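Here the complex is missing one protein chain, while the rest keep their positions.
Which chain is which? They are A, B and C, in the order written, and residues in each are numbered from 1.
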C-alpha cells in the first residue's frame, strides 16, 4: 500500500474539500485514484471527462503510476485570465 | 500671384529653416513650389524623391494645386516610434 | 519574472522591470475584470490557484517563449483573491528588440496562461454565483 496526498481546487474543492490522504495499492494509476475518490464523493464523477491529472505539479496521463508521497491533483478546466 | 506658408521639419529644417513665405503664380502645384525652393536651397534637391507634400495638415499629391493662405509642408520620411 | 499574487498588480512596475536598455519595444497585455459575463451583470470575481503548480507552469511558459522568439525579457503575473470590476487580473509582457517578436510572444503568453495554468474564476452576480469552467459556467448551489 502507498499513501498519496490529493489536493482539490476550484469547483472540485467545494465537492471534496481542500485535501485528502488516499491509501492505494502499489503500482496504482491516477485513474484508479480518481475512481476511489468518486465512489466516496458523488459529485465528482461527472467531472471525469474534463479533469486533467497533475502529479508533483506536472500534468500527466491518467495511466500514470502513482508513488508513495506523490502530490496528486485533479485539475478542472482552468479559467484564469 | 498667391502667397503660401511653407514649414520645414526634421532634416529639411536644417537646410531651409523653420518657415518660408513663398510667392507663387495662381494655380501653381506643389511640384512647382518645391522646384522654386530647391533653386534657392541646394541641399533640398536630393530630397525630392523621398518627401511627401502636405497641404493644410493633409498628405496630397505633388500635382495638388495650391491656394492663397495654404499651409504647405514637404515631409521627409518619418521616423517616429 | 512570473508570479501569482494576492496584492494589486502594478502595471507600470512590471513594464519597468522588463524594459532593458537593449529593448526597443514592449508589448503588455492587461486583463481586467469585466462588468458582465454571458449577458449577466457581474458584481465581483474570485480567482483561486494551485499556486506552486501555477508558478511552475508560468516559468515553463517563460522558457518556451525564450526558445521560440528572440526577446529580452518576459513577465507573467496573475492575481488571486476577490477582485472588483476594473481590477487587473492578469498581465503578460514581453520586451524585445523587434516589435514583431514582442507582439507575437505576448499574445502567445496570454493564450498559454489562460489555457494551461491552474487558476479558476468564480463569478458573483446580483443573484448567485458560478464557477467558470474553461469557457463554460457552472451554477453553484448556495
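Annotations
One rule holds for everything that comes next: a contact is a pair of C-beta atoms (placed from the backbone, for glycine too) under 8 Å apart; a residue touches a chain by one contact, two chains touch by 3 or more.
These numbers come from a predicted model, not from an experiment.
Within the full complex, the chain left out of the display is in contact with B, C. Residues touching the missing chain, restricted to subunit B, are 7, 9-11, 13-14, 50, 54, 57-59, 73, 75-81 (touch as defined at the top). In the full complex, subunit C contacts the hidden chain through residues 10-12, 15, 19, 21-36, 85-86, 97, 99, 102-103, 106-107, 110.
Everything that follows uses one rule, which is that only the chains that are shown with their structure count from here on.
Mean C-alpha positions place subunit B and subunit C at a centre distance of 49 Å.
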